[in-house]
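Quick one: the structure is below, and I'll ask about it shortly.
Just one protein chain is left out here, and the rest sit where they should.
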Amino acid sequence: MAAALTLARRMARSGVLPLCRQLLAWGRAPRQPPGLPLAQCRAFSNNKIMVELDESSGVATMKFKSPPVNSLSLDFLTEFCISLEKLENNRACRGVIITSAVPKIFSSGLDITEMCGKSTEHYAEFWRAVQEMWLRLYGSNMVTVAAVNGSSPAGGCLIALSCDYRIMVENPKFSIGLNEAQLGIVAPFWFKDTFVNVVGHRVAERSLQLGSLHSAPEAHRLGLVDELVPDEKLQEKTGAVMAQWLALPDHARQLTKSMMRKAVLDRLVAHREEDIQNFISFISKESIQKSLRLYMEMLKKKKG
Amino acid sequence: MAAALTLARRMARSGVLPLCRQLLAWGRAPRQPPGLPLAQCRAFSNNKIMVELDESSGVATMKFKSPPVNSLSLDFLTEFCISLEKLENNRACRGVIITSAVPKIFSSGLDITEMCGKSTEHYAEFWRAVQEMWLRLYGSNMVTVAAVNGSSPAGGCLIALSCDYRIMVENPKFSIGLNEAQLGIVAPFWFKDTFVNVVGHRVAERSLQLGSLHSAPEAHRLGLVDELVPDEKLQEKTGAVMAQWLALPDHARQLTKSMMRKAVLDRLVAHREEDIQNFISFISKESIQKSLRLYMEMLKKKKG
Partner (left out) sequence: MAAALTLARRMARSGVLPLCRQLLAWGRAPRQPPGLPLAQCRAFSNNKIMVELDESSGVATMKFKSPPVNSLSLDFLTEFCISLEKLENNRACRGVIITSAVPKIFSSGLDITEMCGKSTEHYAEFWRAVQEMWLRLYGSNMVTVAAVNGSSPAGGCLIALSCDYRIMVENPKFSIGLNEAQLGIVAPFWFKDTFVNVVGHRVAERSLQLGSLHSAPEAHRLGLVDELVPDEKLQEKTGAVMAQWLALPDHARQLTKSMMRKAVLDRLVAHREEDIQNFISFISKESIQKSLRLYMEMLKKKKG
């Protein structure tokens, strides 16, 4: 409830309310022929996430287009939550494909600038948005398929892990993993829980401790992604997988999904405020701030 | 306790008390030469489950013979529980092989006619019997080996999953899985817990959401069954596996088994009445009744 209010306030402040109205309009959109992008969807292309719903199939696509690396800023996360909620409440939508419009990158994870040199209040707001994103995605009633068409470290990997199914482009240069430890930070317990639910305790323990980024083939071998496909087959394969999942009666599938994920979702809900406080006190440490600053400078030099 | 009483009443009502007396007689049976079917066992062949105990090896065989598909009716479940309890209490019996006498079918799972158009009281009695079957089998002190010589959906799969070891005939036409979601219903949490304990969280989540029936080779690859053998080798292999497990001292093996399974067993025991109420309220829904009726009509047409 508090979270929803914060989110609503955030929506007002961050100027995404117009988007909200667009989304509302879109919910009432007339049927469109399949395959054609919906007119009202094009309106989204000014934002960080392009959302298209094919009402004939009931499948929406959320395409990250926040160059250079689709980092999960507060704005991005807020838009993500609103878009997802809108789709969730739209009876015409039964499944979502999550993918990227930025070449070679699915998402680079949490935006480090949101965690560096900001106020305690800002850290709290940011972290609540990260939690909200995961609670909505991991707990979504819709079928969620990640079409991982680029590298996907940290929070980017979390998004993929939170879907029902993961298809990755078989390019060995693309990597995926919860590499927080490499940056001197620690993946929160619910990142870990989500990871363990996908790859099991041992693979998770080793990969998290080493902050491993796994190449696509290795990620497939470990079960971190379900399938590898050549780039040109990604869309076709994603559609086929989605159709397979949508062949199931929604109600039974949703109750089954909830049964599998409830324990882990409930754990964050029960410890949400505590988790925010932990994040704030960890991220506020001078040593952590320093290593994040160094990391950002390194990134800048790389770009320069 | 309540469950035991219900079961006893059920036994009286359903006419299995004569069987009970047979079983008691059998418990006191004199040693027989190995390999020869025991005279008193032949008496069972009029019932839904044929039970034979080879006292020389301490191994019993429970062979489902309830054509056409060994469906788990209330009568079948009651007989199953009584037979298993009898073996459990027979010091001459240390292991049980569970298999089918019906060609191509291990067990088709819960009998849908028990869940369709019946009274609330009937649903409660039926569900308690399903629970009882699982509690006794999953918690059995005996070594339990499933010799899966046919297809084994839903409740049939649960029986296999509840054993200590699963050997399946390598016929790719035989399939196994918890396919409840395909029928628009949801596998209960203790089906899920049993499944997760065998194949892990990820495989279970995907398979349960899709209501997958896995071919024998796929089931083997996923770890759902431990071993595949040609039909003609099934008996020999099952015997060899049983001998391997019986080579261990009973006491240590039983305590170890209990340690591995206690948490999951306790969970149903703690929520048993709640689980019955959930089942009743779910199965009583008109939408569920309707989809079960449709399913049964489809089955009838198939047969016709």
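Chains: A and B, in written order; residue numbering restarts at 1 for each.
In this section, a residue touches a chain if its C-beta (ideal position, glycine included) is under 8 Å from a C-beta of that chain, and two chains touch if they have at least 3 such contacts.
Here the structure is a predicted model, which means the values were calculated and not measured.
Per the touch definition above, the residue from A:K104, A:H201 or A:R221 contacting the chain not shown is A:H201.
For the options B:N89, B:T120 or B:T256, the residue in contact with the chain missing from this view is B:T256. From the options A:E180, A:D226 or A:D275, the residue with contact to the chain not on display is A:E180. Of the residues in subunit A, those that touch the hidden partner chain are 180-187, 189, 192, 200-202, 204-206, 208-211, 287, 291. Counting the whole complex, the residues of subunit B in touch with the unshown chain are 164-165, 196-200, 223, 226, 244-245, 248-249, 251-253, 255-257, 259-261.
The criterion applied here is as follows: only the chains that are shown with their structure count from here on.
The two copies, subunit A and subunit B, are related by a rotation of 120°, based on C-alpha atoms and rounded to the nearest 5.
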